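Yeah, one chain of the complex is gone here, protein chain that is, but the others are all in their spots.
So that you can tell them apart, the chains are marked A, B and C in the order they are listed, and the count of residues begins at 1 in each.
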Amino acid sequence: MAKPADTGTDRYSMAELMAVEMSRNLAVDDGTLGGVGGGATIPMAAVRLAILTVAPNLWWFCGGSAAINPVFTELPLTAHDPRASVGAEARAPMQRTVDMGMRGSLWGWGFNGGMQVDKYGNCNMIGIGPYEKLKVRGPGTVGTLWSASMSKYYLYFWHHNPKIIVDKVDFISSPGFLDGGDSRSRVCLPSAKGPALVYTPMCVMDFEEVTHRLRLRSVNPGYTVDDVVKNTGCELVIPPGVGHTAEPTDLEYRLLITQIDSRRVLRNYRLSIG
Amino acid sequence: MAKPADTGTDRYSMAELMAVEMSRNLAVDDGTLGGVGGGATIPMAAVRLAILTVAPNLWWFCGGSAAINPVFTELPLTAHDPRASVGAEARAPMQRTVDMGMRGSLWGWGFNGGMQVDKYGNCNMIGIGPYEKLKVRGPGTVGTLWSASMSKYYLYFWHHNPKIIVDKVDFISSPGFLDGGDSRSRVCLPSAKGPALVYTPMCVMDFEEVTHRLRLRSVNPGYTVDDVVKNTGCELVIPPGVGHTAEPTDLEYRLLITQIDSRRVLRNYRLSIG
Amino acid sequence: MASSDSATQGGDLPPQRKSKEISLRQAGERIAAAKTVHAMNSAMALVRAGIRAGAKNLTVIPQVTSNLSVDLLIAAGCVEKLYISYIGFETYGFAPAFRRAAEEKSISVVESDEAFIVLGTRAAASGMPYVPIRRIYEATDLPRLNPLLKKVLDPFTGEETYAIPPLPGDVCLIHAQECDEFGNAQIWSGNQQEIDKAMASKFVIVSTERIVSVDRTRENVDKVTIPGYLVHAVVHAPFGAHPLVWARHYESDTAHLKAYFDAHAQGKVADYLEKFVYGCKDEADYIERVGVRQVMSLMRNV
Partner (left out) sequence: MASSDSATQGGDLPPQRKSKEISLRQAGERIAAAKTVHAMNSAMALVRAGIRAGAKNLTVIPQVTSNLSVDLLIAAGCVEKLYISYIGFETYGFAPAFRRAAEEKSISVVESDEAFIVLGTRAAASGMPYVPIRRIYEATDLPRLNPLLKKVLDPFTGEETYAIPPLPGDVCLIHAQECDEFGNAQIWSGNQQEIDKAMASKFVIVSTERIVSVDRTRENVDKVTIPGYLVHAVVHAPFGAHPLVWARHYESDTAHLKAYFDAHAQGKVADYLEKFVYGCKDEADYIERVGVRQVMSLMRNV
């Protein structure tokens, strides 16, 4: 049975740590347009925190609310929450959203998830089992196909276990590096760099440069490399000397809980391991 | 040299008469969506008057202003005039305008014009002369191609002379009945009925049912059938006993000059004959 | 409006502008008579009315992320085919009726995605014969699973592209915050997918929290999201999105949603449907069954 992810310390929850770490890695995206989709409570907090710290020029599209650059102090649970549109600077109609993605080069980054992810970052939202007789029918592809095909993106998962991080997904609904190597570039534009980082309650991962295999980048406080390997369903590249994900600084944490998540949604956010 | 169109009587100008007669013939369009484009001062007045009298359920798109169902008492000169958007019930973005036309069946009627029109109602906005060496370069096709192809429409002209109403246009930029007979239906949807009426400062014309040749319907007050024939550059079907266009009623005229054209733009509107 | 002025001239009354208002029951009958439905999530009162009126064998084209409105239609056995982009409750989990029906094959699923639904709807809305898109679908399993995706050559570059077909609908269900009786509707915080769905459909029904005068519509024309010429019927339906969140009106009713999930988990969906759909005389009755106190508690923070 899955157990709740360790909160790391009394000071912060693992969801809060994930949001803070995500925010730091958005520094390289400063000045570009990206966005979040469904179930993106943690990424929404991360984007807002990045804007307050390392990436003040981010432009972000807040999924179902259609808001561009919303400003909230009460973190919404989903991008469809009307609260996710307050303080916005513009609205993006549905069709513009697809336009933004399909046009290429305009959409810089996004946060995607899935029911399964494999060692090349391919994701599955379609289902588990043969299509004719699915064991679990998934919720569907949404916009992950275009956002994964046409840009760089980040993956995040609420749970870390061998059923979610697998050797090969049952269906590809959004492309990572396909079969690894340069196979992605057979279909996707070279400027669309694919999955950059993978966030879970247990660790942060990225992809090896040439083979594009999943690689451990840092282990979240409270866990070890062995914990990660044991709970991962595919082979993982482990670089020598991989360290821990840095804890939130006082400034990051204070901004998070006063200016973004004043209702403390992330404090008790349900994540699991195993 | 062209001379100004006779104003008919001291009571009303010919532009006012045209607007009133146009408004009456919009009764059959009540409940449907249509619109006007550039240079549509007279049709704008007509549509507003129709709504106040015979067609209260008209939906109309006011060209460049993007306004749906605007309400003005100061008649704008063009649909691009910001005054043409006051009191609107909605806005139609550019792309929706093309959508409305291209979708078929949604767009019910429109007002089109041109540099030339021929005996089958085809119009030319491209130019006079061979394309390689145009004698007069026209302003271009605008939206007349789709509005003429995809719906019923009305034609109107500020001038009535043999150079404008011709046997055959130099270029077809918007289709009337093409070569007459059933030639229009080879390309256009059967529901897109093509040109219904033609308004000039001298008369109102329509098209014969089967041959689709231009036919005189009524002669504006102050002119005779002979005047019309003399100033028309193509053969015209003249039904027996063709009468005069009815003058504005007191009610029509009062509504026009108090509620639609309070600045009396149409009183001195430049029209010409010959 | 000047039409009242002309009416004072004596003689015959001039023709009047016609209201598009119909009852929720009439709207339900219209839905039940349809084959293909373009549905927005929040039109819950319309969905309940359609179920009550006996809707059957529907093909449903939902919004790109859908949840209860579609799941309830499936739970009530109204759906034959579903175009899927996303159906689920995000952080709350899977859509229970959908998941079961899809796994049991009691509904058929067209394996679509956001672009397929948005662009196919755009094609139907705009008269485009189809929408060509770059070959990114090839990076996924969708072309294998969705036979409606066809290939076509780009006549300018000679490159292979995919073609998405038009997705027209018979009826379109939309909930609005404000709408006048002529159909000009305001959807606050929406993403304007509604207008394409409306243009793609033969008959458009807008339910609305509040019916406002057309003068009020004119006051803030920038807020009008659906022009009335696209709308065929207007239904007065306060709380018409319950138990879903409705911007500036009420929060999501998580307690009610939990009752719905629990009904599924416990095999008591029929009880839920009897209590909250079939058994309700009308939507006022529905709200009384949900509980006025409960509904009032949702009217904050939104």
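Please note the rule applied: contacts are C-beta pairs under 8 Å (C-beta built on N, C-alpha and C of every residue); 3 or more make two chains touch, one makes a residue touch a chain.
Quick caveat, the model's predicted, so the values are computed rather than measured.
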item: Missing chain: touched chains present in the view; value: A, B, C
item: Residue, one of C:14, C:165 or C:238, that touches the chain absent here; value: C:165
item: Of B:137, B:230 or B:267, the one touching the omitted chain in the full complex; value: B:137
item: Residue among A:59, A:111 or A:207 that touches the chain left out of view; value: A:59
item: Where the missing chain touches chain B, by residue; value: 37-39, 41, 63-67, 74, 77-78, 80-83, 85, 91-95, 97-98, 101-102, 125-127, 131, 134-137, 139-146, 148-150, 171-175, 178, 184, 187-188, 270
item: Touch list for chain C against the chain that is not drawn; value: 127-134, 150-157, 159, 161, 163, 165, 222-223
item: Residues of chain A in contact with the chain not shown; value: 30-31, 33, 51-57, 59, 67-68, 71, 87-92, 96, 98-100, 102-104, 106, 150, 251, 255, 259
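The criterion applied here is as follows: only the chains that are shown with their structure count from here on.
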item: Distance between the centres, which are taken as Cα means, of chain C and chain B, whole angstrom; value: 39
item: Between chain A and chain C, centroid-to-centroid distance (C-alpha), Å; value: 29
item: For chain C, residues that touch 2 or more chains besides their own; value: none
